[in-house]
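My questions will all concern the structure given below.
One chain of protein is taken out of this complex; the other chains stay put.
Each chain gets a letter, A and B, in the order it is written, and its residues are counted from 1.
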Amino acid sequence: MSFFRAENLGIRFGGVVAVDNVSFEVKRGEVYTIIGPNGAGKTTIFNLIGRIYPATSGRLFFDGKGINDLLPHQVAGLGIARTFQNIELFEHATVLQNLLIGRHRHRRTSLWQELLFLPSARAAELAQREAVEKVIDFLDLAKHRDSLVAGLPYGVRKVVELGRSLATEPRLLLLDEPSSGLNPEETDDMAFWIEDIKKHLGVTVLMVEHDMNLVSRVSDRVLALNMGTVIAEGTPAEVQASPAVIEAYLGKAA
Amino acid sequence: MRFLFKTSYEQDLRLFKHGGQVFWYGLLMLLLLAAPFFAGEYLMSQLHFICIYSIVGLGLMLLVGYTGQVSLGHAAFLAAGAYTEALLQAKDVPFLVSLPCAALLAAALGFVVGLPALRLKGIYLAIATLAFNVIVEEVVTRWESLTNGNSGLHLKPVSLFGLDLGGDAGFFYLCVALTVLSVLALMNLLRSPTGRAFVAIRDSEISASCMGVNLAKYKTLSFAISAALTGIGGALYAHKVTFITPEQFTLLQSIELITIVILGGVGFLHGAVLGAAFLIVLPQLIALAKDLLPATMGGSGLQSIVFGLVLIVFIIFEPLGLYGRWLKIRTWFELFPFYRAGMFRRQKSYMKSERLR
Partner (left out) sequence: MLAGVAQGCVYALVALGFVLIYKATETVNFAQGDLMMLGGFFALTASVIWGWPYWATIVFSVAAMAIVGMLIERVVLRPVLGQPAFTVVMITIGVGYVLRGLVTMVPGWGTDTYTLPTPFSEGTFKMGGVIFAVQEVAVIGMTAALCAVLYAFFRFSKLGVAMQATSQNQLAAAYMGIPVRRINMFIWGLSSGVAAFAGILLAPVTFVHSNMGFIGLKAFPAAVVGGFGSVPGAIVGGLIIGLVEAFAGRYLPEGFKDVAAYVVVLAVLLVRPSGIFGETARKKV
């Protein structure tokens, strides 16, 4: 039984077919990367999985369960977390609060417990804080803990974005271009973190990425898309050597 | 300079951040408790109103400042609370029961308003709430068998556990107690997952829902709690003015409620109280100023002009409101002489299209 499966996935916006008959499977514990030129539909697939857009065709299965009819917050409740290409953090909150919101699906207190701040609510808060501190340790965010996100540099925000999705304790992590906008040093850190996420946290990673070095370094398998359709699938080396992929990126040999 | 060293997770959960806060708020509470003994009747009356509008302001602050919604129709919830209280009291329902009923009815109404809010944002939501307010006002006016229409309803003084709380002091303690409870309840919410969910919705709905926040649930909850607080304020308001008519709950009243939030400082609980105080004190100041100005500039026009000017000036020069200004002053003293001029400056941005929110 595959961990995550997309079958004949497709979506059209009016006359534009953004994703066309895409099928792939992600095995538990692997790092699966989707590559393709801009506009290939990679982020759209993420939005389909997260149920931000409804698919016009095809089905999605997570751990054997169909997720086509769920609402975004229910998808999160199943253990699928994602980062956003253009960083959708909560700007007027601190890094700590951003990460704590990531813990929302683990909320066990009721409204009345919170209004009166009963000892059970207090204990739950402290437990959430401990969980978040583990993420802060993992990503080295300690010195930014109490800073408002609005004033942080881009590189740090990307890490906070990653941290927030890790705080949800996901089973499947969707990373949308984790290295875009990062300098080589930060990209290196990101590579280490992805490897750690895979090996030590046991989280399955589905990633969209442009940086081929990063892709080769951390991915187990790669899917190449162009104009919404699949053009190649396999190990990083296989896909990079595939003529269809080369043509998509560089054009036909004259 | 004061340094706050964080040594435990508990510290971040505390309501008072350090001893200094405990001292000052304690002093405030003592002053409030002693107020009926040295304040005259007029001042007490103003304090009553400040408490009442603070509670309403807190409700509105939760919705607008912390959940990022809009409401130009909160006077409708005020009316719901006021009329429920008036009608139940006429049927000899004890205050301990009628007050929660007022809150519940207002909350239910808030929930109803919250439902369209799921699909509407920004100006659309503002217009929807505005329309709601006008319709409620009209319904209250026309439903004469229930509400006595424009002839209004009378209220007797509050009676709690057999005590007559109609007098200045009794009613004052009741208002202060309810205000303090409201503040505590909201502070508790804000340090819990629910409060964080509200803030998440304010800042980015899409990523909030991707983090597991059920938008429908929390938006309607925010409206409901906000309306409930406003309903409680409405019930107290009804007892304060002892005679309610539909004309007290118009769109203009809703706009005044919103100005509490804006003048006080959007996003700070203190802002609700400061804004309420300012709103009550402003007409007194204008009346005082009238004596100093030449006779031609009298009339109700002056109040309107000053109100509008204050609103405009605050938004242009002090968008963080009264509490924001207080924060700046306090930070200046705390960090003296290291206060940096640009500490609270907002990032100047180009107009971000709200059509794509």
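Note that in this section a contact is a pair of C-beta atoms (placed from the backbone, for glycine too) under 8 Å apart; a residue touches a chain by one contact, two chains touch by 3 or more.
From a predicted model like this one, the values you see are computed outputs, not experimental measurements.
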item: Touch with the omitted chain, as defined above, among B:251, B:282 or B:327; value: B:251
item: Candidate in contact with the missing chain, chosen from A:84, A:117 or A:193; value: A:84
item: Which residue of B:15, B:33 or B:131 touches the chain not shown here; value: B:131
item: Interface residues of chain B (partner: the chain not displayed); value: 64, 70, 116, 119-120, 122-124, 126-128, 130-132, 134-135, 138, 141-142, 206, 251, 255, 258-259, 262, 296-297, 299-312, 315-316, 319, 348-357
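Keep this in mind: only the chains that are shown with their structure count from here on.
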item: Distance from chain B to chain A - Cα centre to Cα centre, in angstrom; value: 40
item: Complex contacts: residues of chain A adjacent to chain B; value: 50, 52, 71-73, 75-77, 81-82, 84, 88-93, 96-97, 100-105, 107, 109, 111, 114-117, 121-122, 125-126, 128-130, 133, 150, 164, 168
item: Partner chain A, residues of chain B touching it in the complex; value: 9-10, 12-13, 185, 188-189, 191-197, 199-200, 202-204, 206-215, 221, 267, 347
